[in-house]
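Yeah, one chain of the complex is gone here, protein chain that is, but the others are all in their spots.
Chains here go by letter, A, B and C, matching the order in which they are written, and residues are numbered from 1 within each.
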């Protein structure tokens, strides 16, 4: 399903300009909790025509302590053409994100994007449901903004280890989404409870599409529920990336297209794929 | 002459601790003129037992724009155990010094030193003369401090392209040196004029030793004058360095020791050598 | 105005900057105007469809990267029907990179891609010769000769032989390629390397090992480009670790008549165009009227003897 949206490459024309490498300026870079930070950039209009689920490829700074080389892919957490603003929610894990964490107001940051194929919201999908955990929230958050713009109902099921690392609840609520939180600490985040919550949503008011991100467990759960009720779904996937543009073919994953296993580039044919074709890994 | 001062290496003992790799803190890093900057560091006592002519090997910072790898050798421009202070006067030329120039108050800087063999001031040398040009001033400046401490008379002949890039005049004067300035702009810096100035110094009050730094022209001039009047002299030399400690043997230069050409390490047997043994290059 | 044109045998390029195979595709047209490049070099293709290596296919090493993409290929038919027409919309020479695991197969695909719209064929002989001991053709002069002779008789198009830095016989392989009819040498491909994830203790690449590219490769590939330019009469195209205009100038001075930019495009997708502008300014400020005045201008007289000791790093 996602393939139909693929950008067609330029045809003997000058750069067709859907993607730009631009210099942005850091507005703020603040801790959200012990592990995550929110980076807000002042970005030119050229890169702000984004879709939920797309990502940027970020040139992390080089410091005395950290010397990342390749760019780092980051989902768009927030974008606003009016405010000239671009946001990323990221988890500090390794060299690149540690370097990102050192940025302060006024610093420059080179970003490339928007990249990839985002989530679909078909005209007749009124009741959207998303299931997010951890950094998946970053990827799924813009769906709330888009749902509000298109006047759709959105239920966001947010899962986390404990209340402390639950993020973006207010963000979702402010955008009119209904939020259901589950945590490991409360013992509410297990698969069976999630299944029950989703089944109840389907029973109560119907669900037209389900979105998720990242984990194998959630993928399988939504594949099962989707197949049972014939509800389409989409998943945003991750893979190591070098170019982010479709050139190097390093970011492939396997997909099951009607029984045939194909390899698709996460950066180009994705990162969002149909949930029925995605394969557990 | 300089060889006699050579540190003897440790003998099965723990680190004999004449040289230290230490973290210092930048106190200031200010432009002196369009090309030179003065870097003042807050340094631990362990590295402040310096001699004029010695140098430090500096680990320049890594920035987004500049990624120097090897250390950079820099003569000690000033040192004060009382103030806990170390100073370098440097010319911004390439990647390493450009990176140095970005340091600001409070930044950390790793330095290794003091290194090498400095200038000699023998007990019976009362009238010292130094001939400096450009960055050579950085190397020769501490002689003024030492001359004052030892109560010797010092004449400093400072040469430069024009008045604007003449540096450290006040520094020399404050330390009681007599300063003679010559510049290309005024047409006073040519070899013949320099020879005349030095010959006059010798005639007027005698010169016991002459010090210089760097250039072939000055080396030859002082070799000639020294040979004629039997006045000893010392010169600080430069060479590309990797280790700065005597291990890698990359910094050798040729010397003429009574007719035999030998190769000596500038970082270890130097950087100060007897003027009679130094060879033009 | 400086003259940026450069000649690779019978082919004249508007400027010396082109992409390296496998680090470029139609997709880059989203970011920059492909008209501006000296040539278009496509990802290596093989005759049959192939899947490529297991993931992860890339990893980062200090200031550079490793890859073990392999040669996933949709096959030559797909390439002729889709890729060639895309590039033919541009007035820029198209260079098609090909590979195969045996000399005959190699010759076959060489013939298949010798079609109108293709300006030159880059032969990636850094792939394993499975009929022999599995070592790449470009590892030895003998296997280089064998495959290049078959390739030469398979096509009238200019053949660019892409050498491997994994060999200890750079000059001998270069001479063999020239002798067997190569029209130019591309120097060089990636260097066999490895990285291990200390947490999982697994190799960082799914394929165990992969090729080093990026800045770390530059001093090695530059040395090879110099060795080749000194040894052969045909043009040498420098490739490996280029990311600044100084890098390009270094390759040109060393004797390369053009350069390929690979990994740097992953870091800055616009870099080839940026470098082209910088190269033009550099030549202007240095009062160098024509690129060709720079090519091979290395002042190596003092060191001429050392060439003998080329394999003698201490």
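As a working rule, a residue touches a chain if its C-beta (ideal position, glycine included) is under 8 Å from a C-beta of that chain, and two chains touch if they have at least 3 such contacts.
Just so it is clear, the structure is predicted and the values come from calculations on it, not from any experiment.
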Touching the missing chain are B, C
The one residue from C:37, C:76, C:95 or C:222 touching the chain left out of view is C:222
Among listed residues C:2, C:80 or C:195, the absent chain is touched only by C:195
Which of C:104, C:284 or C:300 touches the missing chain? It is C:300
The missing chain sits against chain B at residues 7, 9-21, 59, 67-71, 95, 110, 112, 239-253, 263, 268
Omitted-chain footprint on chain C covers residues 22, 44, 54, 61-64, 66-71, 124, 126-128, 134-136, 139-140, 164, 166-169, 189-196, 198, 200-203, 206-212, 215-220, 222-223, 226, 241, 246, 249-250, 253-254, 297-300, 302-303, 306-314
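The criterion applied here is as follows: only the chains that are shown with their structure count from here on.
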CA centroids of chain A and chain B: separation to the nearest Å works out as 58
The distance between the C-alpha centres of chain B and chain C, rounded to whole Å, is 48
The positions of chain C in contact with two or more other chains are 63
Each of the following residues of chain B touches two or more other chains, namely 67
